[in-house]
Structure formats: C-alpha cells, structure tokens
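Showing just some of the chains, left in place.
For clarity, chains are labelled A, B, C and D in written order, and residue numbers in each chain start from 1.
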Amino acid sequence: MTNDIVIPVQKESAVTHSIYNQKNRISDSFLTFLIYLCASISIMVLVGIMGYVFVRGIPEISLEFLTTVPSTIKGTFGIVGNIVNTLYVVVITLLIATPLGVGAAIYLNEYAKGGKAVRIIEFTTETLAGIPSIIFGLFGYVFFGNTLGLGYSILTGALTLSIMVLPLITRTTQEALKTVPESYRSGALGIGATKWYMIRTILLPSAMPGIVTGIILAIGRIVGESAALLFTAGSGYLLPKDFFGKIFESGGTLTIQLYLCMQKAKYGQAFGIAVVLLVIVLAINGLAKFLSHKFNTEVKES
Amino acid sequence: MRPKSYSIFGGHGSKSGVEHAAEVIFTVCGFFAVLAVASITLYMIISGTPALFKVGILDILFGTIWMPAAATPSFGILYVILTSIIGTALAILIGVPIGVMTAVFLAEVAPERLTNIVRPAVELLAGIPSVIYGLLGILILNPLMYKIELKIFAGSTTHQFTGGANLISAVLVLALMILPTVINISESALRAVPQHLRSASLALGATKIQTIFSAVLPAAKSGIITAIVLGTGRAIGEAMAISLVSGSSVNMPLPFNSVRFLTTAIVSEMSYSAGLHKQVLFTIGLVLFAFIMLINITLNNLLKKGEESHDK
Amino acid sequence: GSKNAETQAPDTKTEAGTTSGTTANETTAKEDTATNLKGSISMVGSTSMEKFATALSEVFMEKYPSVTVQAEFVGSGAGIEAVTNGSADIGNSSRNLKDEEKAKGVAENIVAIDGIAVVSDPANTVDNLTKDQLINIYNGTTTNWKELGGADQPIVVIGREAGSGTRTAFEELLKLEDACKYSNELDSTGAVMAKAASTPGSIGYVSLDVLDDTVKTMKLESVEPTPENIKAGSYFLSRPFVMATKGEISEQSDLVKALFDYIYSDEGKDLVKAVGLIPAN
Amino acid sequence: MNTNTVKITTNHLNLYYGTNHALKDVSLNLFTNKITAFIGPSGCGKSTYLKTLNRMNDLVPSVKIEGEVLLDEENIYDPRVDTTLLRKKIGMVFQQPNPFPMSIYDNVAYGPRIHGIKNKSELDDIVERSLKGAALWDEVSDRLKKSALGLSGGQQQRLCIARALAVEPEVLLMDEPTSALDPISTLKIEDLMDELKEKYTVAIVTHNMQQATRIADNTAFFLVGEVVEYAPTTELFTAPKDKRTEDYITGRFG
C-alpha cells in the first residue's frame, strides 16, 4: 500500500472515525441477505425447471421429430407442422398487438389529457390481464370464428391472442414512457418538433427497453398458450400448402401439440416439444432485442 | 405584419396530415382496449346471467355443493370462490416479494455477466406452457407434499388423502408462474431510474442497499405496481397448471385439501359441458370477472394512493 | 336415398360430389369415387378421440387425395354443439349423447368402443378388484389399501373432471353417479397417468390405449382389460366413441357418407383396432 | 423604446401552478432586433414567464393561464395556433441543460432534420456553424459521434444553445444561458447574442447584472410574479423608478 510509508496515525479522531472502519449495518445485511435469498430461490427454481425439461426432452429430439408431421399409420411423430404454425401465430399476433399496444400506450401517456378517460382505459387494460385464457378462447371462437366467419384458423387464433397480450404490451410501454425525463420532451418540442416526430425520435427509442420487455412477455404468453388457441386456431398439424392461404387454415401450435400429447400420456414427446419451444422462444426473444437495437438511437459508448 | 404564410395559425392543415393521422391512430388504439373489454364483458354477461336466474343467485354464490352433471344438479361455488381468493392472495404474497427482490438483484446488485445469463432465462420461463408447469407439479411437487401430508394426517380417518394435490401446491406453482412477469417488468422499471438519483443518494452517505430501498425503489414505484398488477392478473387467470396440482375437487380451502379455483372450474369442464352446466360455467366466468375488477380497484387504491400525495 | 335433401344443403361443404348416390356397394365403386370425391369434412370434438380421429383423417385423405378432413379437439360438448349448429359436419363425442341433444336432431353414430382401465401406482400389491370393491373405493367407504389386502396406506382417489366422457361412462357403469368422492379431478388422461404413476396408493381410470408400465393395471373380477375380453363382454368397463351427425348418415353429403362407409368397412375396422380400440357392433 | 417594432406583446398575463399564483398581471413588450433581459430573485417567475412565450407551460398539467400573448399581433393562445410552428419561430434554451441521449452531432442536427433538411453536407454545415456559434466546436469537433451525456456541465449548456441556433428561430428565449460558463465562454455567448439581434429578437434570463448591463437593450425586473419595473437597461440600472428595484440592484434587498 502506498500509504504504508506515510506518518503513523496521530489524531485520535482519525482512528475512531477512520474511513477504513467498515461498519456493519444490520438492516443492510438483512436486506442484502433477503435479496440474495430471493434471487437464489428464483435462479434455483429456474435452473431446476429448465434442467428437468431439457434432461427429459433432449433424448426425444431426432431429425424425424423435427422434420416430419405426425402419422398414425406409420406410427411416427414429428412436429415440423406445429413449429411452422407457432411461428405464424407469434408473428401475426405480434404484428397486430404491438402497434395496437404501443399506440394505446402512447395515446394514454402523450395525448390523453389525464383524468377519467385515461383511468378508465388503464383500468380496463388491467382487467383484461386477469381474464382466464379460456374465456378469450370462447370469445374469439364466437366473435372471430363464427361472427366474422374465420372458423378455426391461424388468423382467428392470432386475433384472439392479440387481445389477450394487449395489456402486457400497453402497460409496460406506458410505464417505460413515464420514465422518459420530461426535459427530453420539452427539449424536443422547444425547438419545434411536432409531437409525433418527438415521439418517434426521442420517446420510442428511450422507451425501447420497456417495450421489449412487454413484447417478450407477450411472446411467452403466445407460445405458452393452449386453452385460447384450442378453440380458435385449432389443431391442424400439416405443413402449409401456400404461404398466405395457411393463415385461414387451422393450425395447432407446439403447445397445442404438447397438450394433445399430454392427453395421450406421451410425456417424452411433450418434453421434447417443450425443449423445441424453449429454443424457439430464445430465438424470437433474441430477434426482438436485435430489432429493437436498430431502433435505438442512443449512442452506446464511454 | 409578416406575410400570411408565416402565420402561426395552423390554417389549412399546416398541422400536417401525418400529425393528425398519428393522433387519430393512437386514439383509436387507446379505445381499442376499451372496446375489447367491453365486448368480452358483454359476451360474458349475455352468456353468464341466464344461469344466475335459472339456478338462483344465492344458490350459486353461497352453495357449497358442486354437482353439475348429476341427475339433480347442484351449482354451489362458495368454496371455489374462497379458494380463488385465498389461493391468489397467497401466491401474490409469495411471488411478488421474491420477484421484486430478484429484479433488484438483477438490476442493481448482480454483476452484469450474471444478469446477462439470468435475464434471458427468466424470459424463457415465461414461455414454458402451463401444462408443463402442471406436469412438473404432479411429478415433483405433489410427491413431496404427499410425504408431508402423510406425516401430518397419519392415522386420520376423516382426512381424504390427496397425494399431495392441495392448496399449497397450487399456491407455489402460481407464485412461480407470476415470477417472469414480476421480475421482467420490475427490472426494466428499476433500470429506467436515472443514474443521477443514485449518485445523489450515494453522495449523502447512503449505502448501496439504502440507496436501493430509499431512493431507487420509490422512484420505480409506478413500474413495480404495474408489475404487481399484471402478475396478479396472471395469477388469477391461470388455470391449466393449477388444475393439475391442486386436485381440483371442490373443498374448503384448507392447506392440505384438494381444492378447485374459479378458472379451473371453467377450463376443465367447459369443453365437455352442455346446457345449464355450461351456462353456469359462464356465470363463474362472470364471478371471476367481478373478482378481477374488485382486486384491481383495491390494488389501485392501496398502491397508487401514496403516489399522488406529493405530486400536488 | 335423400329424402330430406333440403336439410343437407346448409351443412355440406362439398364443392362437387358424385351425382349418383351409390352407397350400397361402395367396395366396388371405390376406385371411381376416389377420383371424383372432392371437398372437405370438418370434425370437431373430444380430445380423447384425437388418436382415432387423426388416424382416420390421415388414412381417408390418402385414399381420397382431393378430400381434406380437418379435425379439431375441443371436447365432446363443444363438438356436439358444433354439429348441432351446423358449423361442423361431424361432432366427436366420447360419451353417449344426452336425450336433449338427440332431441335437436343429432344422430349418435357409434364408431368404436374404448375400454376403461383401472390403474394404480406400480408398487401396489393389490392387482385384482371386484366390482363392489371398486365401488366402495370410489364412494369413499374403503379408504385404505390394507382393507383390500394391500399395504397400510391411504387410497388416493383420482378421477376425471365432471362432464368428461370417460368419467360419465365410468360412473354410469358402476352406478356411481354423483356418489364419487374424488380427491383429484384431473382434466386429462395423461395427467391421471402421471398422478397414478407418481403417487403411492393412488387409483384412477384411463383409456385402454394409453396403458404402459409406469402404472399397474388392475384386473376387474379377475379379468384383464383387453380388447378381446371387452368384445366378449367379460370386462365390464367400456364406453362408446361417437361421431355425431345432424340427421342420419343417409342424409349427409356424399363425402361424409363415404367417410362412414369407410369406418364401417373392414379396412376401417382394422384401423380402429390398430389404434387400440374395439370396432363397434 | 416606443420607436421600435413590437415582436411580442403580453397583456395582463396571469399564471397559476395549481393554487400558486406564479405570474401576476404581467404586461410587457419585446422588440424586434433588441435584447430584453429578465432579472429578479430566484423563484420570482422568470422561467415561468419565458415558458409562456412559446407555450412550453402547456406541458405542465396543473397550469392555468389567463391573459393574452401576441406574436406579430397574433394571439399565441388562440386554439387555432399550431404550437409546432410557434416553437419553430420562438426557440428556447432551458435553464437546465437537457441534451438528448444521442450523439453530439445528432443533438444539433435534431432541429434541422425536423424541418426537413436531409442533405448530409448541408447538415454538417449547420452543425458546424451552430457549434461554432455556441463556442463549443473546438472542444467537441473530434468527438461529434460520441454521446452528448458525457459532456461537462458547461459543454452541455453550450450544446443546448447550439441546438437552438440550428433551427434559426425568429425569437430566441434563453434561460440563464451562461450560468455554468466561465467568463471567456460567457463573453463569446454574449458576442453571439449581439450578432443574433441583428436578425432576431432575443430574450434572456440572467442573474448577472453586469451581463444585463453589457448586452440588454431593455431590462425587466421581476418580483414574486410581478413586473416591478421595465425600462431601457441603462435607465433601469442608473435611475430606477421603483424603490424595490433600487434595493435589488444595489444588493440591499431581502
């Protein structure tokens, strides 16, 4: 240490009040302990669940599993059709729900002049978040499937799920917008930016991490959903014949297939599907983050 | 006077079309949520009220016997309501603190490298289908619970043994399932707290922990409340997983009883039911809906009150 | 013949069908119709029938390449509702139709019989139950395996959710309607299997075709649950798989008729056996 | 004073933050090609007044405004007014530097881009000219692409001035533009203002009375929301009419 050479401690006060005296604050230690405890519980549970799913699922995965559709005659099982359907449902749902959700959040935070309207909308959005998915399923079936005549189709499923994940995206975006400092807004408006320009160039980039959080949670809801999709998107497992036509056809996601496997007590296949699902979620999440980075104008350095 | 073209008055569309379009679009988006809730509400009321009158409101809400498919059906859901209230409340009491603390850990305490591993994992957790949670519950949690159950009720003749499928299992699974929502939203709220507030607190001689709890958490309050509200929504709306681990028999919500939640009641019977039974299931949906509204109002009142007091 | 031609009009999704209603001897006319039949059939209903329904549609579509058979699995009740209101051609139900459903003009076409097996955890030493013992277990009179000659451990009674086809059949056959004291009412066959396998002292009932060695299969009255025994009538737990139609089969479109013709043909019966079920009649 | 062209007129302006009456019956004229200074103790309403001139107070939820503000004889609180256009004409530098979380370059180019300038070399040009105007170019020319948040306090303040200049407004409102600056940078900014007034109308808030005497043509003295005195600068400082003004400028106040 450089200060070894320096004068020995002379002032009494310097000893008693020395900045080297690491004082132990009991409440701090307790709270730190609590933080570590909770984090380790979460992380252990997390690792446990993932580990279990992977250990049981990976042996099930084979080329055939990944590249064929189920065939009872041949007695083979494969999920490629469901993988494709999952991608369809996720992409279409996000294409519908993200603009709507982000738009609603922008309206609530930037346009609505406070007061009752905002509170009502916030309240309804939060209510929407607590409705069990089967109700969405039944509603989607009745409204999109029957009334609009879309039947069991990927589109019906995606529309239904869009309503379901709307609260997640809206509320998280709204929170993110709230945290953007007021000074950014006045800075932009003060030099004559139109509101929309200000939103586009300052608010959305700043709020991007929050929006991505919402989208990622929404992706989780979409891929993990079974009840709502069973009644709306159906359970078709064949590969699409044409790209856009598939949207109007029945298509079961991986989770639907997983659910049906559960019915038949085919746990191995179920865990295999779960593993594939996790990999897909990881990929989509990564993609979502990547795309959001392109939006972000913030200079990331120094 | 300057030439007219320089006038600050908007006049003919100098508030550009884009600007107007943007405002209109956002407004439409904003009211879309209301529209969605309104139509779903309408749908539930239309489907759910007939049974209320056919069976009788009191018989449904305060009856304790659920035998929908019997020759003389009975549609009492009191225990189911109580289970939902107690179960959800407990799950929130366990899940929310763990979730928020984990978020604090990820945003404030953990080294960046650890965060970068854990965060995507938490996000993955959100994508695991609830059926899998249920299956894991049956395979891992329930046997554990059963061991405890056998110890506690050894020799009991009145207790119906459930194999570990009980209220506690359901609460634990629910608490686990809301973690991703609570952790992710809280974490991004914490990260959005401006750095200068941390500097200000540290410069006053606050420890890191004091800074987190006295300055950062209060500043992130609004986001954390949202996390709690959305997490609560997830807990109330979840059915698939808990129907597997809770036993799903209609009983008093005691820790080691097999219990049924409102959502489970709807999900597991909806697809096979017919006639009056089905209508009653919609009535349960309606009850659940009222229940959600009530919780939201309570949460809003409890949590958001403090927020407004110092904002003038 | 088509006596009620007007009723079939709204249901049919056939775009072009054979004009001649030759249904009597389809085995010979099969090759012709295969090239002529075009269109799609929609089936909606029971998840228990998923294996059978997907197998059927796969084979049928192979046979008639221009036909699409789309099966959805949302539950018996929803299936019957769909066929009642005309949004599906066929409603799959893993239980008998109720009188009120029949009253709406829905026909009950039993296409296969499914056996119900009683299972327990693999370590259970009891391997045979009489009908009365089974009834006593499920109505809560017997609560410990030692009363049945097994180990001293409580019985964990597992069943399916109210309204399930399997449960309805099980309770009807044992005359246990409204009398069961379940501690677990699980909403899928797989869940019952998993629970039974992982819980000491458990007992539950499942479809025959999902049996494997993770659970112990009980003999009832000393009879093994095998297709032969069910066919012979010596194993008493079974239930029908119904493919309900709006009106009799003869009133259906040519496509649907062809489907039923196939099911009732020898080839169809082989298919039924192949998926672990017992052909009807 | 009355030989000048009036650019902005304020008539009986009252402003309330909730129940707090922050501006009391303020009536003032700002003149074209003149610099007007606002002085007064902290919290007396100078920033608030400045913000009413380009309607930045609209953003505060609890605010209530009465009275009239005319820009070129048009009431800026008229519902038909396009605030965007208004704020393009009346630029503002805020009391607290508020750079955007972007690069230095993007901060300055933000305004011109809004108003449709896309051409790279034209933008480069504007950025350089504005940064030079704000006496910041030498310090940052080699790190234009770095984040503006890594600048020192005074550098951020000058960046915000540059950002406002880049839009070329007709009126420039500056809220203590040199509070974080050393004397040399301050002089440069004062020179800039002197140049600007050739073309524009300038209003500044300052706590530095020397600064006011150096650059302002007219000066208004605020006290608890009121304009106590408004006069040509030399007059106000040498022969104040109001006792309170005299107390304040001689430092005897409070």
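In this section, a residue touches a chain if its C-beta (ideal position, glycine included) is under 8 Å from a C-beta of that chain, and two chains touch if they have at least 3 such contacts.
None of these values were measured; they are calculated from a predicted model.
*Asks:* Would you state the complete complex's composition as copy numbers of each displayed chain label?
*Replies:* The complete assembly in this structure file has composition A x1, B x1, C x1, D x2.
As a working rule, only the chains that are shown with their structure count from here on.
*Asks:* Looking at chain pairs A-B and A-C, which one is connected by more C-beta pairs in contact?
*Replies:* A-B
*Asks:* Taking each chain's centre as the mean position of its Cα atoms, how many Å separate chain A from chain B?
*Replies:* That pair's centroid distance is 15 Å.
*Asks:* Using mean CA coordinates as chain centres, what's the gap between chain A and chain C in Å?
*Replies:* Inter-chain centre distance comes to 38 Å.
*Asks:* Taking each chain's centre as the mean position of its Cα atoms, how many Å separate chain A from chain D?
*Replies:* That gives a centre separation of 45 Å.
*Asks:* What parts of chain C, by residue number, touch at least two of the other chains?
*Replies:* If we look for residues of chain C contacting two or more partner chains, we find 47, 74, 78, 190-191, 194.
*Asks:* Give me the residue numbers in chain D that touch at least two other chains, ranges are fine.
*Replies:* Residues 84-85, 89 of chain D touch two or more partner chains.
*Asks:* Just spell out which pairs of chains touch, all of them.
*Replies:* Touch list across chains, by label: A-B, A-C, A-D, B-C, B-D.
*Asks:* What part of chain A is in contact with chain B in the complex they form?
*Replies:* 25, 27-28, 31-32, 34-39, 41-43, 45-47, 49-50, 52-53, 99-104, 106-108, 110-112, 120-121, 123-136, 138-139, 142-143, 163, 166-168, 170-172, 174-176, 178-179, 181, 194-196, 199, 209-210, 213-214, 216-217, 219-221, 223-227, 255, 258-259, 262, 267, 270-271, 274, 277-278, 281-282, 285-286
*Asks:* Please give the residue numbers of chain B that touch chain C in the complex, ascending.
*Replies:* On the chain B side, the touching residues are 66-71, 134-135, 138-139, 142-143, 146, 150, 157, 160-165, 243-244, 247-249, 258, 260, 267-275, 277-278.
*Asks:* Once bound in the complex, which stretches of chain C touch chain A?
*Replies:* Within the complex, chain C touches chain A at residues 44, 47-48, 50-51, 54-55, 58-59, 62, 70-74, 78, 87, 188-191, 193-194, 206, 209-210, 212, 274-275.
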